[in-house]
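A single protein chain has been removed from this complex, and every other one stays in its place.
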Amino acid sequence: MNEQEHAPHHESTPLWIYYAVFAALLVGTGLTVFAALHDLGVLNTPVALTIATVKAALVILFFMHAIHSTRLTWIVIAASFLWLGVLFVLTFADYLTRMWGLQ
Amino acid sequence: MTSVTYHDVRLMEPAQTRNYLNVDYGFFSWLLTRDHKRIAILYMISVSIMFILGGFFAMMMRLELLTPEGDLLTSDTYNKFFTLHGIVMIFFFLIPSIPAILGNFILPIQLGAKDLAFPRINLLSWYLYIIGAVIGLYVIIVGGVDTGWTFYTPFSTQYSNTHVFGTTFGAFIVGFSSILTGLNFIVTVHRMRAPGLTWFRLPLFVWAIYATSLVQLLATPVLAITLVMLMVERIAGVGIFDPALGGDPLLYQHMFWFYSHPAVYIMILPAMGVASEVVAAFTRKKIFGYKFVAFSSLAIAFLGFLVWAHHMFVAGISVYSAMIFSFLSMFVAVPSAIKVFNWTATLYKGSVSWQTPMLYILGFIGLFTIGGVTGIFLASLGIDVHVTDTYFVVAHFHYIMVGGAVMAYFAGLHYWWPKISGRMYPEWWARLGALLVFVGFNLTFFPQFILGYVGMPRRYHAYAPEFQVLNVMSTAGASVLAVGYFLPLVYLLWSLRFGRKAGPNPWGAVGLEWTTSSPPPKENFHETPVVTWDAYDYPAMLKAMGETQNV
Partner (left out) sequence: MSAIETHEREHHPFLQHHFEDMGQQHEASTLGMWMFLSTEILFFGGLFLAYAVYRNMYEAAWIEGAHHQNLVLGTVNTAVLITSSLTMALAVYFSQWGRRIATFFCLVATFILGSVFLIIKAVEYHAHFEEGLLPGAYFTYHSALAPKVELFMTFYFCMTGLHALHMVIGAGLLIYFMRRAWRGDFGPEYYSPVEIMGLYWHFVDIVWIFLFPLLYLIGRHA
């Protein structure tokens, strides 16, 4: 219906960024499998979660355009993870202290 | 876009012209409407039906409790009745009431908007509510459920032979109604305010609904997934929450209460919003400490997420986490107290008038305070061990939910009734109703504090004979309360046909909703308003209008 004559009114991410993030995500996947196959002791889980977090951050920032988004969007993203954090921290406050002293 | 000032209000005719009620006729113009005002009316009808249903279960329970023996209902039936009373009242009445009815109707108008951000999603919310309600009704007809509204495991998953799956599925569906409504409200407040309407010019009702919506958005999904896991366990026979199979029933409780505690703030925050509106209107003053009240709504929403395990003090959580939750629970009372102080300070040297909305709200302030401070008793570990699972808890939450939320709901209903219907309700009948509700309420629930303290457990259909006198008082009160609730049903319906026609601003209040006709036109305003005044700016309004009030 309407061919492009003018640029979109939002900042458009240049194409090469998408390909770069894609490559980084594949590398991250290979890296996490590689790390899992080696014994890093107690670090296995933190390493896996860190890689996953970095991958997720790349998707959020670039694929989901968070880097170009409003402050309100940032607040929504941050608040969601914060609330999830509250759920985890306070629940584990019970589970991790059940075997202490009195209980 | 011109600026609508209060001058123009006097020039407006009562609505003989087209308004949202008469702009379109026919069944489908209502069932397929995208108008937030019509959707609010649809909710009003369905929520009122559920309120009557929940009240029926309450009445049956109170009748049984007239005598110490379990002689009216079997214990199984009694279990079903208190379960259904809780489920119907919480999920199908209290959670939607003020947000889905008054919020839906009034919020866009107070923002100067034509509608909510997502009108079709608003309609979807109502249909999800109806589907959830139909499932709930079906469950009731085929035999009900007896697990308590809390569905504690493993009883609900392994041992109960009632319709647990159906009920939890109905609750799951109605949860999405709540989530979508909250989502709609938040986006509307952020993106659809009229020009000039900055955050700190917003009515406090908007702040309250906004805070409520945050809670609806973030808490309800956790209930949804918890119910999913419960349904999976029930159907597949796995042991997610069953200790015999390695599961932990306390994990269910943690996840359930992560929603259900913030849920009580979903129920009370909008009530507080109504209180601010009514106190301002009927003292003809701006609310004392506006910013404190606004921020306290947000604080309640946030802090409400940090306290859930105070419902689990004797369930088996570690003493250390119990201490943490007890400590945090003390904090959540602070912003509520700030609001009560501010409303009270607003009354001081205000020009107080005693119409029905004000009567309900004055009752609200007192009863909510009593309910709130008894919450502090419960938050204190030592006391809680003594009174948990007794009628003390029952009295506590009914003071807040009924003495608080329901009374504020009635206040809001009466306050905005002229705007919604274009008619005035009969004032003296309404005052009688308010009086009966107040007296009936206290007679019903104050004895229950005493009963709980001396040891009567909750959820029992039989009790020790020495508790009978107080139980009889409570049931007598419930009968008075029932009459008090019945009256508005009658006279509000009566007023639709015979009530005095209302002008745009019968109370002489400040707020965008009072600058448009009663009932409003379909687009709410004939021209988008431009706001140049602060919230509750009575001095400016009175000056602009030359001190006269138009009714």
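Points to keep in mind about this one:
Letters are used for the chains, namely A and B, taken in the order the chains are written, and counting of residues starts over at 1 for each.
The criterion applied here is as follows: a contact is a pair of C-beta atoms (placed from the backbone, for glycine too) under 8 Å apart; a residue touches a chain by one contact, two chains touch by 3 or more.
Owing to the predicted nature of the structure, the values given are computational and were not obtained by experimental measurement.
Touching the missing chain, out of B:240, B:281, B:324 or B:456, is residue B:240.
Considering B:102, B:224, B:378 or B:482, the position touching the chain not shown turns out to be B:224 (whole complex).
Checked against the hidden chain, the listed residues B:65, B:113 or B:456 yield one contact partner: B:113.
In the full complex, the hidden chain is touched by chain B at residues 17, 113-119, 179, 183-184, 186-187, 190-192, 217-222, 224-226, 228-229, 232, 236-240, 245-248, 251, 255, 523, 526-528. Although one chain is not drawn, its touching partners on chain A can still be listed: residues 1-4, 6-10, 12-13, 15, 18-19, 21-22, 25-26, 29, 32-33, 36-40, 44-45, 48-49, 51-52, 55-56, 59-60, 62-65, 69-70, 72-73, 76-77, 79-81, 83-84, 87-88, 91-92, 95-96.
FYI, only the chains that are shown with their structure count from here on.
Per-chain Cα centroids separate chain A from chain B by 37 Å.
Looking at the complex, you find that chain A touches chain B at residues 72, 79-80, 83, 86-87, 90-91, 93-94, 97-98, 100, 102-103. Contact residues on chain B toward chain A in their complex (touch as defined above): 190, 218, 222, 250-251, 254-255, 258, 305-306, 308-309, 317-321, 324-325.
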